[in-house]
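Here it is, the structure in full.
Note that this complex is displayed minus one protein chain, with the remaining chains in position.
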Amino acid sequence: MDPADVTGAEPWPRPAVVLPAFEGPLDLLLHLVRSKAMSIWDISIADICEQYHAALAAMDELDLEMAGEYLVCAAWLAAIKSRSLLPRQEGEKDPKGELVERLLEYQKVKAAAAELAGLEEVRRGMAAVRVRAALPSPEEEGVQLEEVDLAQLAAALVEVMRRFARDHPPRLDLPPLRFSVREKILELYALIERQRSFPLLSHLLTRPDRLESVTLLVAGLELVRLQVSRVHQRTPFGEIYLTPTGVPLRPEAIGDV
Amino acid sequence: MSDGKHLEAVCEAVLAVAGEPVTLEALVAAAGEGATPALVSEALERLAERYRAPGHGLVLERVAGGWRLATRPELEAALRTFAGVRARARLSQAALETLAIIAYRQPVTLPEINFLRGVNSAGVIRTLLERRLVRVAGRKQVVGTPLLYRTTREFLVHFGLDDLSGLPAPSEVGLEDVKEGAVGP
Partner (left out) sequence: MSDGKHLEAVCEAVLAVAGEPVTLEALVAAAGEGATPALVSEALERLAERYRAPGHGLVLERVAGGWRLATRPELEAALRTFAGVRARARLSQAALETLAIIAYRQPVTLPEINFLRGVNSAGVIRTLLERRLVRVAGRKQVVGTPLLYRTTREFLVHFGLDDLSGLPAPSEVGLEDVKEGAVGP
């Protein structure tokens, strides 16, 4: 059941067993006490425990949050039951006392809620009168100062920050380049000098950093452009080899890359 | 000029544009020179009387410490037909229980409400805050310093109360079981 639902809709679809909609475990307990025509004052704890479990079993459509609350209450009832089985010592309170008190308090809450519902029902059809004032300048609206609370203050801050974020979208910040093409050209050149036939694709694919792979690829293409290296690929999608052409790499030819 | 008729007219005009309860002081101020609280009160009583006559669609009510003009409850159907005026949704049982706890025990914290209701009421409180029926009124100086809640002026207007003393007294709130004996088995 959605506690935020104030429209009074059915909390959950009713299963085959018709149970009234309960506001929680205390509501259910109160219902059980009443339906057995028991007085809250002399509840049979064994009886109520049994009934409570039976009712829970019939309500298999509880949502998880509610279910947790019903289970906590079941554990509480079980604890009261086991304590009441033990002989009581002199001056020790009836373990049921706490249950009785909570049910009485909850009964008061329900009665007060019913009073409010009655007041509301009478006034539901009323609407505040709002006639336009024959004034040249419209009055500024706002909130009554005495009614402004911390929730509204926090809401105002959220509104400012939301608007600020909308009017100041984060800039597209490019991180500084960690790899320079120049550096990679020199690196690749050393590799092809040494290996004669260098498997560029495998090398690219084993780099941990994607940016490094991209830089290496560009460096490879630069070597080809500078006619220092040739590219071979024996099968489509196969390995790409770089082989030296014999033209030496002149560092000043690399240019500003 | 502050003859009775003029005061009635001023009160009617001010209340008609206000859209919310207006205090007697604000009405006296609006009426200007020569107006006194006593004279304005009399004018308001005459105005209220006038609205009670047949053929009137409005009521002048005392609510939330002021005076307010509202439509007659029995004209609900007509207003609902008229586009632009939506019927107010009834509060759910959960909202009513939570409001009842806040109204009678204010200021009160969420843990206290949760204990009394036996269910977590955080979502309900959020809805009540949005509807301005309750407000945050500081923190309780206990472990966790939970926020304290109170009812608002809008709460009084919603339920037609002049102030919190107008809440049905707790003893009037039907407690058949309590009458049977002292607290404690």
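Letters A and B mark the chains in the order given here, with residues in each chain numbered from 1 onward.
Just so it is clear, a contact is a pair of C-beta atoms (placed from the backbone, for glycine too) under 8 Å apart; a residue touches a chain by one contact, two chains touch by 3 or more.
Since the structure is predicted, the reported quantities are computational estimates derived from the model, not experimental observations.
> Among A:46, A:122, A:148 or A:224, which residue is in touch with the absent chain?
Spelled out, the listed residue whose C-beta touches the missing chain is A:148.
> Identify the residue among A:53, A:163 or A:196 that touches the chain left out of the display.
Touching the chain that is not displayed is residue A:163.
> Please give every residue of chain A in contact with the chain that is not shown.
Chain A touches the missing chain through residues 127-135, 139-146, 148-161, 163-165, 167-168, 170.
> Can you name the residues of chain B that touch the chain not displayed here?
Answer for chain B: residues 4-6, 8-14, 16-18, 22, 26-27, 29-32, 46, 50, 54-58, 69, 71-72, 75, 77-79, 81-85, 107, 122, 125-126, 129-130, 136-139, 141, 145, 147-148 touch the chain left out.
Throughout what follows, only the chains that are shown with their structure count from here on.
> Give, as an integer number of Å, the spacing between the C-alpha centres of chain B and chain A.
36
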